[in-house]
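Got a structure here, written out as structure tokens. Questions coming.
One protein chain omitted, others in place.
Letters A, B and C mark the chains as written, and numbering starts fresh at 1 in each.
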């Protein structure tokens, strides 16, 4: 369909074949709606097992912004805002969804897309020590993404420190796992699903970018974290009538450990591309080990390379330079990777 | 999977086979995200043709509540509310989604799920003539569903009258077509897609209940009805990253006129069931010609019938009586219908 | 200033003289802002004493709609709505303020402006017994006004029954006392300030209509009913920088029991007017013992009477009839009342 090589994002294909075959096999079976079906139940059990969180409450929503908005609205009280990296998806690329829900995003300066436990603690202390704090939005939760918007990873130790700060301050920690499969497939990663369940109050396991047609699985590792979350999902327009379609996809993704391995090809391909870029003298904009590669190019270089490869625009650096993003997906082939490297 | 007969709703199966085969055929093709792909473009062209609305702007969202909330938020100004039947989906079964968006639902008493042009005009006149109107929510648009929540249909003439009242008052008319295919397949219906495009300012063509895995197609028949609607969709968490998955389903549903015929089996089955119910002395709660049948039963009758057939609970009438709903779907088989009739 | 007699409302004059003299006496004293001043502290102590609620938390806001919106937003969770009479101020005359805060007003049919404990219980039971309740707004609190919009009064027994229903269902009861002084001054009233403190979770003592320049005192009889209410007040734009101006007015109103007696002249005047109206064959629209009188008139009668007396328009009854409202205020004089009676 495309004549150019396509490396703009990890949501350009359909779904992993096992999902399509599950859809086909079960197509005319009948099940109840709104996620009360047995496919969703099975998926929940598999996710609980993978997370070693037998009490976890799990909901299937259709996309990332929707999930972030619904979870954040549910976790915050009206006088609270959400701490996030200033580069975080909710801070930048969700069209004001969090604010539309009534909450301020409290941005912390990021480093390679990440924030630190120290910065979070300082932010909480600053609020507490501010004599005008009752006139100020109270920091009410922390939002991270893993991998981050820049493709970087938190270490388990960093996540433990962030979790400890949140817990000692009595606020929830929420992790956006839109690309979580690419973290799990990455040798540099030491954060497991059970770690997330242990350290977070809520997180979501991304489906859309990780092999599903669509869908994200929200996990509340502990019971009753949010009362009436089902109704909030409905109110946010995030409740799927045919909830089974999302549930069944996660059932497939969590069968035989697929979710932990589905990103491996993308990670390998990204590694090869990164090595080739460095080899040919390109400038990587950030150090990042997962399936996203950011390169700083002159506008001429960007235009030339873009004739052969579809990448995604990331940002204008200055009058002469831009950052473009190359993304590999679970479906990338060696042949595509070879062709891309040949273009560099 | 179920041992009981399943007639609780029209979203219990997967999708029409032509959708599944389109998904399979195109699965590994790459396309751009957020509805900018060629599958969505093709679907839009087919819908424009079917609606005889060559200028129509069309967006694919994932579910009905989401669609209603996003469109209504986009059409209203903050000082306005939406007129709807007091039985309307937005008035009752969307968990306060419209209010969560900041707007009051202005309920009019329904008759068999419908409201009239006269009642709308009276509501608008009452606001205009109220000396306290500046302290009152201004009626800013009209919401209808076709078919209604009760399975009833507006006639073209009724819709023309409603449209005329809206236009002479300068407010938009919006039609929720969650089950539109069942109207189009119904001999009693004389409202066509071109009629909707001509008479409404916005409407949606339901996919979820009409053969898709999920998805609703919002149609603004005239250009620039809502500026920046794309951003509003994103902000509402209603923008699908893999927009192609929704687009492709509508492409399939609008190929060879499928959408106009997909509901025919359901209508025939509902007709047979309705006749059998009357024949056996049951009380139909409302007169309705589409794929929903409402029966008023004693609690004992309800319990007995529910052992054999899964229906959906509609409402408590009084201490002794309930209304249950039987729904047929595009996927219903003659054999299932026969078995249901045998249970009555 | 006016040549016509003025009986349109109870907010047409300035303030009780004792308020003006307190303002003048204290004008150049300095005090801290945002309600942390000693005038507000003194007012709080007097209100706590009058309510026999030594633990009460008390805040001074500037107007009724603002108070209702702020308190209701603070008491409800996002999935909840507020039960109110369909004639209630929040349901009708606050321009959608409650919905703008994200919450549905759940209207119950009123009788003379009142709702009953039975109707509230039925509403709560209906929600609980609705199999679709998770798709429906949960009733999360009850709003009453005392006196009501129709000038009627709850009896202590009725209020006790309402309070009992709320408590057995775990939801708060909130009373809007915009005209509370007129209840307290009315012989028919048996609901005292300590009763309100005992039976409600929140209520407000109206100043604007009861002798103040502006201001309403929100009372939470029990500590920590709402965490961070100060910040919510600020966020709603309801925090007065010079909080002392409101505090000082309530200090004056609660000095020497003024608030309990300030409405007595208005009640006496209303009694005389009501008797005169009946005597002259007018039709009272509702039975109500406080300072509001509603009369049903033909449009011709209304026009004729309106030439001599300024009243307020209440509603159109039918093509030929309207309801007008006569209101007496704390500042009404016998002479004005005599002149009004002479016009009838």
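Basically, contacts are C-beta pairs under 8 Å (C-beta built on N, C-alpha and C of every residue); 3 or more make two chains touch, one makes a residue touch a chain.
These numbers come from a predicted model, not from an experiment.
J.: Which visible chains touch the chain that is not shown?
T.: Its contacts among the visible chains are A, B, C.
J.: Pick out which of C:6, C:87, C:116 or C:148 touches the chain that's been left out of the picture.
T.: Looking across C:6, C:87, C:116 or C:148, the contact with the absent chain belongs to C:6.
J.: Give the residue, chosen from C:217, C:240, C:270 or C:322, that touches the chain omitted from the document.
T.: Counting the whole complex, the residue in contact with the absent chain is C:240.
J.: What chain B residues would touch the chain not displayed?
T.: 73-74, 77-79, 102, 134-135, 138, 227-228, 230-232, 234-235
J.: Touching residues of chain A against the unshown chain: what are they?
T.: Interface residues of chain A facing the absent chain: 78-79, 81, 92-96, 99-105, 126, 129-132, 134-137, 313, 315-316.
J.: Where does chain C touch the missing chain, residue by residue?
T.: 1-2, 6, 8-9, 11-15, 17, 20, 23-24, 26-33, 38, 62-70, 94-97, 100, 208-209, 213-214, 231-232, 234-242, 244-245, 331
By our rule, only the chains that are shown with their structure count from here on.
J.: Among all other chains, pick the one whose mean CA position is farthest from the mean CA position of chain A.
T.: So the farthest one, by centre of C-alpha atoms, is C.
J.: Looking at where chain A touches chain B, is over half of the residue numbers used by both copies, so same, or under half, so different?
T.: Mostly the same residues form this interface, as more than half of the numbers used are common to both chains.
J.: Could you say which chain's mean Cα position falls nearest to the mean Cα position of the entire protein shown?
T.: Of all chains shown, the one whose C-alpha centre lies nearest the global C-alpha mean is B.
J.: I'd like to verify one number: the distance from the centre of chain A to the centre of chain C, where each centre is the average of its C-alpha atoms, in whole angstrom.
T.: The separation of the two C-alpha centroids amounts to 49 Å.
J.: So the centre of each chain is just the mean of its C-alpha atoms; given that, what is the distance between chain B and chain C in Å?
T.: Taking the mean C-alpha position of each chain, the two centres sit 42 Å apart.
J.: Would you mind pulling out the distance in Å between where the CA atoms of chain A average out and where those of chain B do?
T.: It comes to 32 Å between the two C-alpha centres.
J.: Send over the residues of chain C in touch with two or more other chains.
T.: As it turns out, chain C has residues touching two or more other chains at 78-79, 102, 134-135.
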